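Below: one structure in structure tokens.
Note that this complex is displayed minus one protein chain, with the remaining chains in position.
On to chain A.
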Amino acid sequence: MNLVEKILARASGQESVKAGDVVVANVDRLVMHDLSAYLTGKVYDERIGKDLPYPDRVVTVFDHHFSPPTEQQADVLNRNRAWTKKRGTQLFDCGSGNIHNVLMQNGLALPGQIVVGSDSHTPVHGAVGAFAVALGNDSHAGTVMPFGKAWFRVPELIQIELTGELQPGTTPRDVALWLVGQLGEGSVIYKALEFTGPFITSLGIWDRWLFPVLCVDLGAKCGYVEPDDVTREFIEALPGGRLDLLLNGDGDPVEDVRRFDVGVVPPTVAAPPTVGNVHPVDELVGTPLQWAELGGHGGGRLEDFLLAARVLRGRRIHPDVKLNLVPGSREVFRQALELGLVADLHEAGGTWFPPSTGSNQTANMGAMSEGRR
């Protein structure tokens, strides 16, 4: 069995499962942000209403509204606060960071666990070898909260094997975006993706993070990297980091393997309207921009601020550009402070925002006017 099959077999109490089976498995973690927590809590109260048997498995992170712009949105946060208090679930309030970054930094998404959430980027926790999937609110309200379970169809596996060495000036993010262009948006609907090969195993966890986070754009159900020594070292350093649930796949041959050499990847940009619209940066050089942001589900990592500071230290951004800096978590901001990155990027003209998920859905960081980009 592969990693997903082994996790699903154990969590559903079966010796083995295979692609196409429908299983009901025990869920280790449900994570919701401000919007999904409100909608899910409302459905739960209206349709189920009893006490949660496993309240500690449910985590809410307020990451879309670090400072709610309207009374209606402030009221939604207050209802969520009251709900988490009444139901005894965990809450990370405004300013904690991006939903997935907070979950990972706090040791709440671990190798071998089943992690579910409404947010479409939930598969990112496959970076440490969790089976992490986005479900709908009715699964959360109807089975995860009252029973600690969810139904899953066991997915078929595709291996994405990445080999070779990066060209100077390219980074793992270039590879991840380029890969979406190569595979195609919505090209692998319902599949599980195993990211493998010497290039992947050479990366730290926060660079591995950039690959399963793109599952939603590819249409995949989940994506993962087999846990290894890099994973173990990373998890052991986290508060509450545990390795007792860690599993590895058996290494059975996989029918569908896609092989790529990262040595051919140029510096790559995903342009609007969607992540699949990727171009070599050469094609877009000179395009005027007014708005830049380091943030979101994939972009508020310490690695992003290190790279930005390497480019901008001692220089100034263009006067027509607004550069927003949004740490993925309080831990990222603390490390950025210690390394002097906060001062470097401030002096370069950037503006630091509270840890959150940034301008995702323009809920909080202000809207862009027509024609600006």
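FYI, contacts are C-beta pairs under 8 Å (C-beta built on N, C-alpha and C of every residue); 3 or more make two chains touch, one makes a residue touch a chain; residues count from 1.
Please note the rule applied: contacts and distances are computed from a predicted model.
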Per UniProt, the name of the complex member that is left out, chosen from "Xanthine dehydrogenase family protein molybdopterin-binding subunit", "3-isopropylmalate dehydratase small subunit", "ATPase" or "Sarcosine oxidase subunit alpha": "3-isopropylmalate dehydratase small subunit"
Touching residue (missing chain; options A:Val4, A:Val23 or A:Ala37): A:Val23
Option touching the unshown chain, where A:Asp63, A:Asp119, A:Glu194 or A:Glu226 are the choices: A:Asp119
Chain A residues touching the omitted chain (full complex): 21-24, 35-36, 38-39, 43, 47-48, 72, 76, 118-120, 134-139, 141-143, 146-147, 149, 151, 153, 185-186, 189-190, 216, 219-221, 274, 361-363
